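Below is one structure; the comments refer to it alone.
In this view, the complex is presented without one of its protein chains, the others remaining in place.
To keep things simple, chains are lettered A, B and C as they appear, and every chain counts its residues starting from 1.
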Amino acid sequence: MKRIDAQDKLARKLGVLIVGLNGAVSTTFVAGVMAIRKGVAEPVGSLAQMGRIDNGRSNGDGEPIREFVPLASLDNLVFGGWDIRDENCYESAISAGVLNKEDLRRVQTELEQIKPMRGVFDRNYVKNLAGSWTKNTQDKSLIVNKLRQDIRDFKARNKLEDVVVIWLASTEVHKPVLRIHERLEDFEKAIEGNHADISPCMLYAYAAIAENTPFINGAPNLGPDIPALIDYSRRKGVPIAGKDMKTGQTLLKTAIAPMLKARMLGLRGWYSINILGNGDGCVLDDPQSFKAKQESKLSVLDGILKPGQHSALYGNFHHKVCIDYYPPSGDNKESWDNIDIFGWLGYPMQIKIDFLCRDSILAAPIVLDLALFMDLARRCGLSGVQEWLSFYFKSPMGSSEHDLFAQLRNLNDALRSMKTIISSAEEESGSRLMSNEMRL
Amino acid sequence: MKRIDAQDKLARKLGVLIVGLNGAVSTTFVAGVMAIRKGVAEPVGSLAQMGRIDNGRSNGDGEPIREFVPLASLDNLVFGGWDIRDENCYESAISAGVLNKEDLRRVQTELEQIKPMRGVFDRNYVKNLAGSWTKNTQDKSLIVNKLRQDIRDFKARNKLEDVVVIWLASTEVHKPVLRIHERLEDFEKAIEGNHADISPCMLYAYAAIAENTPFINGAPNLGPDIPALIDYSRRKGVPIAGKDMKTGQTLLKTAIAPMLKARMLGLRGWYSINILGNGDGCVLDDPQSFKAKQESKLSVLDGILKPGQHSALYGNFHHKVCIDYYPPSGDNKESWDNIDIFGWLGYPMQIKIDFLCRDSILAAPIVLDLALFMDLARRCGLSGVQEWLSFYFKSPMGSSEHDLFAQLRNLNDALRSMKTIISSAEEESGSRLMSNEMRL
Amino acid sequence: MKRIDAQDKLARKLGVLIVGLNGAVSTTFVAGVMAIRKGVAEPVGSLAQMGRIDNGRSNGDGEPIREFVPLASLDNLVFGGWDIRDENCYESAISAGVLNKEDLRRVQTELEQIKPMRGVFDRNYVKNLAGSWTKNTQDKSLIVNKLRQDIRDFKARNKLEDVVVIWLASTEVHKPVLRIHERLEDFEKAIEGNHADISPCMLYAYAAIAENTPFINGAPNLGPDIPALIDYSRRKGVPIAGKDMKTGQTLLKTAIAPMLKARMLGLRGWYSINILGNGDGCVLDDPQSFKAKQESKLSVLDGILKPGQHSALYGNFHHKVCIDYYPPSGDNKESWDNIDIFGWLGYPMQIKIDFLCRDSILAAPIVLDLALFMDLARRCGLSGVQEWLSFYFKSPMGSSEHDLFAQLRNLNDALRSMKTIISSAEEESGSRLMSNEMRL
Partner (left out) sequence: MKRIDAQDKLARKLGVLIVGLNGAVSTTFVAGVMAIRKGVAEPVGSLAQMGRIDNGRSNGDGEPIREFVPLASLDNLVFGGWDIRDENCYESAISAGVLNKEDLRRVQTELEQIKPMRGVFDRNYVKNLAGSWTKNTQDKSLIVNKLRQDIRDFKARNKLEDVVVIWLASTEVHKPVLRIHERLEDFEKAIEGNHADISPCMLYAYAAIAENTPFINGAPNLGPDIPALIDYSRRKGVPIAGKDMKTGQTLLKTAIAPMLKARMLGLRGWYSINILGNGDGCVLDDPQSFKAKQESKLSVLDGILKPGQHSALYGNFHHKVCIDYYPPSGDNKESWDNIDIFGWLGYPMQIKIDFLCRDSILAAPIVLDLALFMDLARRCGLSGVQEWLSFYFKSPMGSSEHDLFAQLRNLNDALRSMKTIISSAEEESGSRLMSNEMRL
């Protein structure tokens, strides 16, 4: 079952294929890795690069994670992907306005070489965007074939064994899970039949799995989070993960809510607004896209506070989440939370939090971690939904755990398990080379 | 070694002796317990009353804690204490202005019956207060004798076996640990010699331990946190705990800092101010009293972020904590934090938190938990510093763990250990009565 | 033309008829006047009661306004009105939850005696409410007649000469000005024809004017702000005023925007949210009602900043206003503003304002001022739209002046003019009694 073999012993490259290659998060991620490679910046926010772990049960500060398990080296990442605009990564990064020009100029040459393949675009799933650089077909079978060919070409062109695919494109409109999403057979028939309820994200996910490539969904839309694709990923032995990366406001929420619960402080209401002015904000200005995001953001409190078991404290709170498109903010997303709590004898108190964050700056290291950890998981033979990565998601697939600190424990536990798997594999093969060389 | 015996099998009373009985926290605590007994209010904020625990290693939501371990029942608490003002608890509660009159009137009769014994007052330790209802001696040996007699009288008067003493009086001025605080023999000689560096809080702690009574220090001053008294508590088999209850701003800090660290987000600066208008604020307006508080508040970040192991992220941040006496706030303490963080490639972001809290509302349930848990610890035979109660303190004695969630895990582990102790004791005595009857 | 005559020389009573008598603002206003009469509270927020004026051109601090001009005394106010719920004012005040019970109990007897007449209710104009205590007809002519009779009956019952009518009912849905609202004749025909575009507020306004009674519109819906009714008020010699009382967020906005302009600081964006949990919030949860409010709130910035004359600074800013129904806030409306400004060389800065206000507490003294000043205006012979009261309104009828301080100057100027009118009238009648006796 385990697939840790000879080729791991050499300094392997890892391909990272991004859907939405020219978006703000994508270019911030790629440009950042370039800058870090050059030694002019640090991978702040990346647990895989800067975190530590120990063998105990605590979230301790022992060995660096990247020495604890054999992760791909930043020097060996190869970037590619799809987009619906035909720009190179440097142009996109400039227009995203996240990183300043001075920083981008240092990696201009590298970024200019990265250009997207034609993307899949379906108007029914994103209202507020238009695409020109798209696959010139709407036939979903054909699209799947093209995407699979894209993945194979990318591997061949770059001489890669290992690739991960990550969806960083715009949020698709909210859709329910339907009959056709249940069984793999029906799903494949629906693709054949060009069914309207098969979204672009599902097509990418299907193609990736078919190519034995881990798939990560960074947005709140369903994508691989349907029974048919979960089943397919298990059958193919491919790990999948998602959905909706937990960056600003929700990250805070999943730290504050456990605090309230730790101290048994009650909650009457939690009012959250977000103002953001980048492309993401523009897409979410469409009510249907917003709905997908909102549902994702609303679910976390119940998961942590468990109203059923704590009805006196959490049985009856109002939770509101609003997102407003406000161009002056640009990528500097800002969230404001008003939290109405109550303490001893029910007396009311309030916490108000203004988070002046930067969406892409928070998201980029998550993309890095997900790419590295999913690749590790695949090499350790893990398949299906990776619940242990719920730490990174607002709506973690396969898990109702939203408490950030519990999620971190789960992540650490999983890393320890994988270390054990790797050690056994090494012992079998009579060698300790793997983990060492991986670090090159 | 274990002292869980026959008398536990009966519905025992627990005496709670409070130093500073007429302060805002004390009266809010006592009035609250009265109201909860009457069924007109809930013990919100009390883990002992509303929390849940399971036997696993998680912070799960299993059995109610008060069914998991045999805690004293709220109906069986008996209140008393010392103060330097001669008022009954109802008068003090009214002038504290924390609970509204309507709520206080419901428990007026009960509160009026609770009156303080004469307190120990030493001008050198609290500048901004004056006391009239004090022990009429400054001889420290004599004071110790009187305090011990007070405890014995209180027990006799109320037919009590079990008592805990808790310091909820004003913060004493900041003092270093000196030679005389090191060895018990020297400390006792210093009392004899009426040494200026023996503070009132130390006298109360010494007297309590001498009477085999657990002692809790809710303020940031040294009190029992000196080698001589720690040693004494171990020799006498008495548990002690402290110091400085973690209520508002620091509570938040110990949840936010673990979040930053979980995500490997860097910290450039953390600016914290507090405005408060109650008696506590007035006392802290004296720079020396403030210093004790400030040191207590400053220590938590390093304990969590571990700059030594994470120098790129936490090696160089500015941490400022200010407290201002601002009468319009009354007991409604407000804290404002500006947190300068950085993410991917070092890009800056900010979190600003305004916590409109109520000091006494947050502190009262902590007092309850500490009283109940310290009594449990004593019955389980634990002695010396109770590190597992660090969850409740800004400057936990005997522990450098400040991460709220790690502290909660430690607390839960300790409760599980005590349950094991109790179960063994019950098995030995061939009975399961204890835990059941404790709940009466 | 002037109508300052003999009866002014006696201590006259002033009737205040409120549409929406049982709402939060209304009961807070009425209960407050009762409490002030008893000497247990102060009319804070009322310029008419606490403000000062001098004869110069400044907003100086000379004579009290209530001595400067002959206003009706609080002791001589008589309250009545209409509502669609049949409750007395005490019951409504309790359920509004604005004033605390202790304060309300002091004026319970007086409040219980005030009960509403049956109100006009039209489902098409308020979606989120239901009414049981309504005029039992939908015929608009009949309704006008009943309202006129109500006013006459109220005068007769209380032996009143002077009455003002003020709309404090819920915001009606947003409607444009149509043909039928242009000419009085067409408007009256539309009433006859039971036209759907004649709203309840218009019917009240028409009835009041017909009865020579000043009419004030406290809500953002059109009401009297249509050519037909403005014309009618001039013909009948009746003053009218409106619309949408300027209380919390907009009040702040009309002070901050003049500051920016005074210093020639540029504006990129102004993002405003409101969270409120009272009945008003519930009504505004309906998008059409909200639209009326939103338009009212959006207009103020252009009026102050004059983008046309200052295009480099104000030619291109984003102004967003959101209102969210959030029950935990109750009547404690909270607004949060994020203001993106720029200074020297275009460098950006931000102002963030959190206003924890109380809607009814801010509105009640405005109601008082409007009632007293409109009565004064009528006695001074003023008719038609009273632009000088724009100080109190978000969307002042007949004025594009939104700068709070310019509005205050206009108000003071108008008071000085009225004083001149009054002095001339007194001289004519050879007496200075009027202003003196008014104060009784």
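Quick note on the criterion: contacts are C-beta pairs under 8 Å (C-beta built on N, C-alpha and C of every residue); 3 or more make two chains touch, one makes a residue touch a chain.
These figures come from a predicted structure and were not determined experimentally.
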{"item": "Where the missing chain makes contact, among the chains that are shown", "value": "A, B, C"}
{"item": "Which of C:G15, C:P43 or C:G384 contacts the chain that the document leaves out", "value": "C:P43"}
{"item": "Contact footprint on subunit A, counting only the chain that is left out", "value": "101-102, 354"}
{"item": "Interface residues of subunit B (partner: the chain not displayed)", "value": "268-269, 271, 273, 275, 317-318, 320, 322, 324, 326-329, 334, 336, 338, 340, 352, 354"}
{"item": "Touching residues (missing chain, whole complex) on subunit C", "value": "28, 32, 35-36, 41-47, 49-52, 57-59, 61, 99, 103, 251-252, 255-256, 258-259, 262-266, 306, 309-310, 312-313, 342-347, 349-358, 360-362, 364-365, 391, 404-406, 408"}
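Keep this in mind: only the chains that are shown with their structure count from here on.
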{"item": "Chain separated most widely from subunit A, comparing mean CA positions", "value": "C"}
{"item": "Residue-number overlap at the subunit A/subunit B interface, same or different (half cut)", "value": "same"}
{"item": "Best-connected chain pair, where connection means C-beta pairs in contact", "value": "A-B"}
{"item": "Relative orientation of copies subunit B and subunit C, as a Cα rotation angle in degrees, nearest 5", "value": "180"}
{"item": "Subunit A and subunit B: spacing of chain centres that average the CA atoms, whole Å", "value": "43"}
{"item": "Subunit A residues counted as touching two or more neighbouring chains", "value": "352, 354"}
